[in-house]
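A single protein chain has been omitted from the complex, and every remaining protein chain is retained in its original position.
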Amino acid sequence: MSVPHVIVVGAGSTGAATAHDLALRELRVTVIERGEVASGTTGRNHCLLHSGGRYCVTDRESAIECIDENMTLRKIMPDLLELNDGLFVALTEADFAFKDRFLEGCAACHIPARDIPVKRALAMEPYLNPATLAAVQVPDGVFEPFRFCLAFLATARRYGAVVRRYTEVTDFIFSGKSVTGVKVKDRRTGETETLGADLVVNAAGPWAGEIASKAGVSVPEVPTAGVMVTLDCRLNNMVLNRLNKPSDGDIVVPQRATSVIGTTSWTVEDPDLITIPPEHVARMISQGEQLLPPVRKVPMRAKMAVARPLIARSGVDAREVSRTFECFDHAADGVNGFITIAGGKTTTARAMAERVADIVCEKLAIAAVCQTRDVPLASYRLFYQ
Amino acid sequence: MATLNYPKIRRAGRWFDVRRRRLGMWAYTLNRITGIGLVVYLYLHLGVLSLLARGQSSWDSFVSLARSPFYLGLDVVLLAGILIHGLNGLRIALTGFDVGVRAQKALFGILMLAAAVALIAAALKIFGD
Amino acid sequence: MENPFAEEPKATSAWLWQVFTGVGLVILLGLHFMANHFIAKGGLRDFADVVAYLRNPIVLVLELLFLVFVTTHALLGVRAVLLDFGFSESIEKRLSRALTVVGVLTIGYGLWLTWNIIR
Partner (left out) sequence: MISMKMLEIPLQIFRYREGEPPHYDIFTVQVADTAHVIDAMDAVWATRDRSFTFRRACHHSSCGSCSLRINGVEKLPCITRVMDVWDGHAPVRLDPLRNFPVVSDLVVDVSAFFQRMSAAGMTITRSAEPSLPLSVDDLAATGVLSRPVEVPESLSRFNRFENCIECAICMSACPTMATDEKFLGPAGLAAIYRARQKADNPSDVAHLLGLADGEHGVWRCHSAFECTAACPQAVDPAGKIMALRRELIARRFKVAARAAAVVPRTRNYSAPAGPTKHGGNGA
């Protein structure tokens, strides 16, 4: 039997990691991406390499995924991370009261957390609000989402994967109830083409529903936008979080020579065009100012908004929706050979890829095991060579 | 228009394209134009000097021609080229030794001002005689 | 790893020569211009004047030095412009050799001319 061919739709973090995992398992892989690598949700993310601290009280499943993947990524992409840890700081009595639950959550999820003296926290972070009541240090980090994807794809390509950018899926090809390929259109030339596949993996993030609908199925996803504001200078060395349940503007991620304040949350109809509400930007500044008082004095460098691919749960608010991921085998909807991987976050992209690749291998009856925990990634620069 | 794999000679036009560029690009372009011009002049000059080998009459008839206002005007152009190339060359030499890199714009401005002053003085002298 | 400094770093040398001759020219060309076009009456010397001028040994040395400097500087400059075209290495080598020949011929011509004038 010839090597099965899997088409991965989307070259964000999920698609890139999935292509990488499948290629390492020696499958024939083609990635279809309608724009540049990471031009959707992944590109415009907060760049936070989660320690899991952010979810250890409200969403332990996500928190454990995060800390596991955090440690794995340190091994496979050491040169692509800013590793300066993070601080969860209490600014109010309510924050302070949250500390015990936070430490308990960290312990339960095996997140190394250290309750450090406020004076020391202020020495580490000179611009931190001097009214800080408590600070807990966790192994947060910072990555570069674009290069994160390029590194996975460059490695996948080394193992034979093909990445087709500026190419969009226009339709699915069926044989009976099974997907046997996709129709694609090259946006640069306008040419259309049919690609055969033994299986199609939909990793289109908030656009997964749109792709799934072309195959006549649906995905319970709610594109939920968030605003981030980038400052024209770096005010913190470490990632700074409010020591409380996740809420708007409670995190400042430093990156390179900037600090990025995030984020808000609202449901959008069309993830293609999101207008940034000015009041969200104003809220980021006023919330960021609470953590780092000089925020308002610093010029703004950029502001951005993008839709997250949250999985819908009836009767649950967007902030409460689990940040974990889910695989949907559309055989359950009567369509074979088509899987959607939805939800999740860039920090856990490799784990998502592992899960979906396991399902792919099971469906194709291939006995290959996941190797992505240990294989160091190739240089992201090779993607363009 | 973008660079659509044009032949090199066409792309070399960009050496002289100062539209919406900064002062450094003007310096680059001026240096290149004057440099090429001075090489051409050098060989013309050497060619003309061969008249000296032909004897007194050929040279002296050339000299009387070269004392016309037209030739004196060309002399001013030549001098302008020399001053721009020479003084900007000092900027290139200094910055190339990592001296005054941050002040390169000011350096260029001052040197070109000096060039202008010297040129005006020389022009007055040339036409004044 | 091979040591790139085991051999003479040619690219650096070429640039240093360019600067050295350039700075030299600022002085020599200044003198040349002054002597031949400003001090000389009417802006140019007539034949007899040129012969007398060049028979002065200090002038002769300075003018010959000027010839060598100006030729070196000009041809290194032409070479730099040609290198900016990023031709293949074999073409670059041939161009460099051709420019060396041009330089030798130029200086030779200058010497011949000077000898013809002062003898």
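Letters A, B and C mark the chains as written, and numbering starts fresh at 1 in each.
By our rule, contacts are C-beta pairs under 8 Å (C-beta built on N, C-alpha and C of every residue); 3 or more make two chains touch, one makes a residue touch a chain.
Please read these numbers as outputs of a predicted model, since none were measured by experiment.
Peer 1: Give the labels of the shown chains that the missing chain contacts, considering the complete complex.
Peer 2: Hidden chain contacts in the full assembly come out as A, B, C.
Peer 1: Which residue from A:D21, A:E144, A:D250 or A:E354 sits in contact with the chain not drawn here?
Peer 2: Residue touching the absent chain, from the options given: A:E144.
Peer 1: For the chain left off this view, which of A:H5, A:R25, A:R44 or A:R308 is in contact with it?
Peer 2: A:R44
Peer 1: In the full complex, which residues of chain A touch the absent chain?
Peer 2: Interface residues of chain A facing the absent chain: 35-39, 42-44, 47, 79-85, 114, 116, 120, 123-127, 137, 139, 144-147, 166, 187-190, 228, 230, 232-235, 237-238, 254-258, 260, 270, 272-273, 275-279, 281-282, 294, 297-299, 301-304, 306, 379, 381-385.
Peer 1: Which parts of chain B are in contact with the chain that was left out?
Peer 2: 1-5, 8, 11-12, 14-15, 17, 19-22, 24-25, 27-29, 31-32, 91-92, 95-98, 101-102, 104-105
Peer 1: Kindly note down the residues of chain C that lie in touch with the hidden chain.
Peer 2: The list for chain C reads 1, 3-6, 8-16, 80, 83-86, 92.
Going forward, only the chains that are shown with their structure count from here on.
Peer 1: Looking at which chains touch, is this a line, ring, star, complete or other?
Peer 2: Contact pattern: none of line, ring, star or complete.
Peer 1: Greatest Cα-centroid separation from chain A: which chain?
Peer 2: For chain A, the chain whose C-alpha mean is farthest off is C.
Peer 1: Where the centres are mean C-alpha positions, what is the separation of chain A from chain C, in Å?
Peer 2: The separation of the two C-alpha centroids amounts to 64 Å.
Peer 1: At least two other chains touched by the same residue of chain B: list those residues.
Peer 2: Touching at least two other chains: none.
Peer 1: Chain C: which residues touch two or more other chains?
Peer 2: Counting only residues that touch two or more other chains, chain C contributes none.
Peer 1: State the interface residues of chain C toward chain B in the complex, per the touch definition above.
Peer 2: 15, 19, 22-23, 25-26, 29, 33, 37-38, 41-48, 50, 70-71, 74, 77-78, 81, 84-86, 106, 109-110, 113, 116-117
Peer 1: Show which residues of chain B lie in contact with chain C when the two form their complex.
Peer 2: 8, 12, 15, 32, 35-36, 38-39, 42, 46, 49-50, 52-53, 55-56, 59-60, 63, 66-67, 72, 75, 79, 82, 86, 89-90, 92-93, 96, 122, 125-126, 129
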